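Shown here: the complex without one of its protein chains, the others still in place.
So that you can tell them apart, the chains are marked A and B in the order they are listed, and the count of residues begins at 1 in each.
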Amino acid sequence: MKMTDNEYGSLAKKCSPNTKMYKTLPMAFIIGGLICCIGQGFMNIYKSFGMNMSDAGVMTSITMVFLSAVFTGFGLYDRIAKVGGAGTLVPITGFANAVVSPALEFKTEGYVLGTGAKMFVIAGPVIVYGLCASVLYGIILYLVRLV
Amino acid sequence: MSVYLNKGTVIMSNPPSIRSFAAAAGRMEGEGPLGSCFDYVSQDSTFGENTWEKSESRLQQHALEHALAKGGISESEISLLFAGDLLNQCTGSAYSVRDIGVPFVGLYGACSTMAESLSMASIFSDNGIGKYNVALTSSHFCSAERQFRFPETYGGQRPPSAQWTATASGCVVVEQHSAPPYVKSVTIGTIKDMGIKDANNMGAAMAPAAYATIKTHLENTGLNVDDFDLILTGDLGEVGTRILCDLFKKDGVDLESVHNDCGLMLFDREKQDVHAGGSGCGCSASVLCGHILGRIKSGELKNVLFTATGALMSPTLVQQGESIPGIAHAVHISAE
Partner (left out) sequence: MEMFMEYLRAFLVGGALCLIGQLLIDLTKLTPARILVIYVVSGVILGALGWYEPLTRFAGAGATIPLTGFGYQLAKGVYLAVSESGLMGAFTGGLQACSGGITAAVLFGLLVALLFKRGDKTAKIFS
């Protein structure tokens, strides 16, 4: 076969089916939107309990994480994610699923070395780069204020 | 004494016989088009064990037990056991036979292991080394996913080119020349890497190796595509099959008329959500041992070129930005 890697890559691309974007895009939009509506519902519930915006926001996050954890445990979150794609990945429920699923999966290696150590194997980068970006912002903010 | 031709082809001098064979599988494979061919099907993917790794070992044991029973031989009569799987350090195989006291040769060929192990067993038998040599391999969806990809409950979306690792196992017992099916020749493949980096498109990564091995085997043996009733690849799936046939078409050879792929045969892709088809060592192993060998034994198929394909990558190397090398081993199994 006298073909360069590039030529082969083109052949491979030609033979590979494309993602059906007319299915994935609307579903991501709808499911993502619905998850946010559920979040909005909890915000309103907590505000009606007399909480301020900030506290209601925190409670909503905790609640959504809890629901995602339960759905993940029952093996339902990944079934929704199959059709939801980014609609389930992008909301905070996706973050929670990325933490809960390895925690559950690796329990066969023990609760310390399995669940404990591997809990952040998927979601770790979000914490690392989110926090570091915020620290950088904080330093810049402090220096700007000094000036 | 076997004869080595160049580039990996070995011609058997006194073609060894396949004495017996068996396949074991999980629920989804049992519900597929070949479900009734398997010697053992479990509805429960745990196979009664509490870790996926142990489940895979148990799955292998079922295939081995049935193959030995069908061949009328006991564990202690095995001369050499050639076995491998997808798990790190091939623990699926090592742990499945650790208690039976058999001389053990662990192999890694990724999804090509059935052809690799059968080649080894046949070459040793052809040269009078070992009375009963066994080839054994397996794959398990759950143990493979947690090692290569994501936790079971993780909400990821698989692209259309992705394949489904089969929960299945196959076992072949080889002896010196007696009755069909015979192993007439094998070609040990050369690694081929054409720069595919997408771990979700294994078919594209492995097709060049399948092309190279089949071509080498035909050239070395002087046979044509039409000399075979079936040229059966392991798990190229929908994408790899298309590429393979295209590559042969460029050579002016019509492979399509005799080609099929175990990854496409194992599952019903309309009803079962496996995207581009089945994959894993157990895919080609179970299709060979469950469905094909029986048809060769009965004479329905006269000459089959069984070419299992494997992707020799690891998640670490993929993360490092490396491309995926492929390999394919071919075994000419005949009823004559």
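Definition applied: a contact is a pair of C-beta atoms (placed from the backbone, for glycine too) under 8 Å apart; a residue touches a chain by one contact, two chains touch by 3 or more.
Computed from a predicted structure; not experimentally measured.
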item: Where the missing chain touches chain B, by residue; value: 26-28, 45-46, 52, 141-142, 145, 151-153, 156-157, 167, 198
item: Missing-partner contacts on chain A, residue numbers; value: 19, 21, 24-25, 28-44, 57-62, 64-66, 69-70, 72-75, 78-79, 85-87, 89-96, 98-101, 103-105, 107-108, 111, 115-116, 119, 122-123, 125-127, 129-131, 133-135, 137-142, 145
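The rule we apply is simple: only the chains that are shown with their structure count from here on.
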item: Whole-Å separation of chain centres (CA-atom averages), chain A against chain B; value: 37
item: Contacting residues of chain A [partner chain B, same complex]; value: 1, 3, 5-6, 8-9, 11-12, 15-20, 24, 72-73, 75, 77-78, 80-82, 84-85, 88-89, 94, 97-98, 100-102, 104-106, 108, 122
item: Chain B - residues contacting chain A, complex; value: 50-52, 146, 150-161, 194-196, 201, 204, 207-208, 211-212, 215, 238-239, 242-243, 246-247, 276
